[in-house]
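Here the structure comes first, spelled out in structure tokens, and everything after it is commentary.
Now for subunit A:
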Amino acid sequence: MELFVFVVAAAMVLGGALGVVTRSNPVHAAMSLVLTLFGIAVMFVSHNAHFLAAVQVIVYAGAIVVLFLFVIMLLGVDKAEDLSVEPITNQRPLAAIIGVGISAIVIAAIVSSRAGLGASGEGVDKTTLESPDANIRQLARVIFSDNVFAFELTSVLLLVAVIGTVVMARKTKAVGTGK
Partner candidate 1 sequence: MHASFPILSALILLPILGAVLITIVSNKYLELVKVIAMVFSVGVGGMSIWLLASFKSADSGFQYVSQHDWVTSWGISWHLGVDGVSLFLVVLTGILFPLVILGVDPHHDHKRYLAWLLLLEAGVMGSFLSLDLFLFFIFFEIVLVPMYFLIGGWGYDKRVYAATKFFLYTMLGSAFMLVGIIATAVLARRDIGYLTFDLVTIAEQASFATNTGRWLFVSFAIAFAVKVPIFPLHTWLPDAHTQAPTGGSVILAGVLLKMGTYGFLRFGLYLFPAAAVWAKPVLLTLAVIGIIYGAIAATMQTDLKRLVAYSSVAHLGFIVLGIFAITSQSLTGSVMQMVNHGISTGALFLLVGMIYERRHTREIAELRGIQSVAPIFSAAFMIVMLSSIGVPGLNGFAGEFLILIGSFQSARWWTIVAATGVILAALYLLWAYQRVFHGEPDEANSTFAEMTLREGALIMVFIGLIGFTGVYPKPMLERIEPSVDKLVEHVVSHSDYKAPTTPKIVAEPHGEKAGE
Partner candidate 2 sequence: MSDLVWLIPALPLGGFLLILLFGRILGEPRAGILATAMTASSFVVTVGVYLDLLSRTAEERHHVITLFSWLPVGTLHIDMALLADPLSITMALFVTGIGSLIHLYSIGYMHGDPKFSKFFLYLNLFVFSMLMLVLGENLLVTFLGWEGVGACSYFLISFWHTRDSAATAGKKAFVTNRVGDWGMMVAMFLAFSAVGTLSYEGINAAADGGKIAAVTATGIAMMLFVGACGKSAQLPLYIWLPDAMEGPTPVSALIHAATMVTSGVFLLTRMAPVLHASYPWAGDVIATVGALTALFAATIAVAQTDIKKVLAYSTVSQLGFMFLAIGSGAYVAAIFHMVTHAFFKALLFLGSGSVIHGMHHEQDMRKMGALRKLMPITGFTFIIGWLAIAGIPPFAGFWSKDEVLLYAFANNRLLWLMGVVTALLTAYYMTRQVIMVFFGEARWNDHAEENGAHGDHTPHESPWTMVTPLVVLAGLSIVGGAMQLPFSKSTHFLEHWLEPVVHHSEVSIADTWAYSNKWLLLVVAILIAVSGVVASIAVYAKGKFKIIEPKILADAWRYDSAVSAIVGGPGRAAFGGVAAFDAKIVDGAVNGIGTEVRAASGLLRKVQSGLVRSYAFVIGLGAVVLLAWFLLRGIL
């Protein structure tokens, strides 16, 4: 069963990822991204990260990708990108080498040291029928105790995002001396 889930989810993830990289139309790419995000959400579930899976779907698929699509539509840049030409010489083979190289290195590292990845923490609470909120409770406890500073910091991060929107979206003043 787990294998089945893995295979399906992996297919979604990889298929989506390849779609993002290869689809010339930005809208299609965005949709492929959604596919990947869902696949990952599935994998989160299979790792007992139910809360994250939910957030993944809501925030990523729900908000972020929508934002992408919104911008694509807003700017009217949904024209397909011509992927048949590559202006930079050898960029694609080189990119492939880099991508494959990084993957290969990480995989090699993982494979060579997988046996050593032993338990180090108190364990991840499994969500069961008895405690359907085990994961959320555990996460909440950790986030609001040890990681409360980080949590608070995210507010600053979002504040930056807000200011950023203002700065970037505000109407340009008629600058007399500027160009």
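In this section, contacts are C-beta pairs under 8 Å (C-beta built on N, C-alpha and C of every residue); 3 or more make two chains touch, one makes a residue touch a chain; residues count from 1.
Quick note on selection: all candidates are chains of the complex that A comes from, given by their letters.
Just so we're clear, the structure is a prediction, and the values are computed from it rather than from any experiment.
Candidates 1 or 2 all belong to this complex, yet only 2 touches subunit A.
Chain contact summary for the complex, subunit A toward candidate 2: residues 88, 91, 94-95, 97-99, 101-102, 105-106, 108-109, 112-113.
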